[in-house]
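Every protein chain of the complex appears in place save one, which is left out.
On to subunit A.
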Amino acid sequence: MAEVSTTAPILQLAGVCKAFGDAEVLHGIDLAVERGEVVAVLGPSGSGKTTLLRCANLLEHADAGELALDGAHFDLARVTAKEAAEIRRNTAFVFQSYNLFRNRTVLGNVTEGLVVAHRMPKDEAREIAVRCLERVGMADRLDAYPVQLSGGQQQRVAIARAMATSPKVVYFDEPTSALDPELTVEVLGVMRDLAQDGMTMVVVTHEMGFARNVADRVVFMEHGVVQAEAPAREFFDHPANERVRAFLDTVRGSQTLGES
């Protein structure tokens, strides 16, 4: 498990609120993540987990809330385009549906952000990209286009793309929900390696095994609020309240469904 420092959190969200029309999705969420920490965000569908990640990376515009990223403070309700770009240059996002650039090769997907957004010389970008692709086991497919890859391969390339810019935090939005079980295993394996290397990660997931074995801490959300928060083992072994217990029972129920 990664060493958790005692200094200020690298990422801090405070009072994040978001409504879509009349539907209030987030009711003042607070979340602090230490450097090198892996936080799993769990909760039933519609609990606001994905929206929280999207607000943190400005893919959604929060109605209120503050973000502190490695000492830089931002008012999420009033970020300028320039601030949004700065936040995004220092973070990375892995999508449920991968979202690889369809008109770029595997290599091009990883170098794009380095060359265009980080203004890195092409040779240097290529070197970093190849190294990142080696780490996710995709260095043998540099010239393939996304359409030629399986879902698991695409997601591994997406993870390489996320690592390449040396982000302070990587957000994962249900990275394995669109994958078959065997492909899920290969992607989770890559994520576990990243976590062991000390990458700071916030992972919205339904993979209880990953949350329990790889995450340092679990944040449980329901109805747009954080219902419970605990070190991973404790979260599963000693549920903090009725809501958590009910959620874990449902998850276990679905896993044993069909067994006699």
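By definition in this document, a contact is a pair of C-beta atoms (placed from the backbone, for glycine too) under 8 Å apart; a residue touches a chain by one contact, two chains touch by 3 or more; residues count from 1.
Quick note on the criterion: contacts and distances are computed from a predicted model.
Colleague: According to its UniProt entry, is the unseen chain "ABC transporter permease subunit", "Heme exporter protein A", "ATP-binding cassette domain-containing protein" or "Dihydroorotate dehydrogenase B (NAD(+)), electron transfer subunit"?
Modeller: Protein name of the absent chain (UniProt record): "ABC transporter permease subunit".
Colleague: Pick out which of A:Phe74, A:Phe95 or A:Phe236 touches the chain that's been left out of the picture.
Modeller: That would be A:Phe95, which touches the missing chain.
Colleague: Among A:Gly48, A:Gly65, A:Gly113 or A:Pro175, which residue is in contact with the omitted chain in the full complex?
Modeller: Looking across A:Gly48, A:Gly65, A:Gly113 or A:Pro175, the contact with the absent chain belongs to A:Gly113.
Colleague: For subunit A, enumerate the residues touching the unshown chain of the complex.
Modeller: 57-59, 81, 84-85, 88-89, 91-93, 95, 97, 99-105, 112-113, 116-118, 145-148, 161, 165
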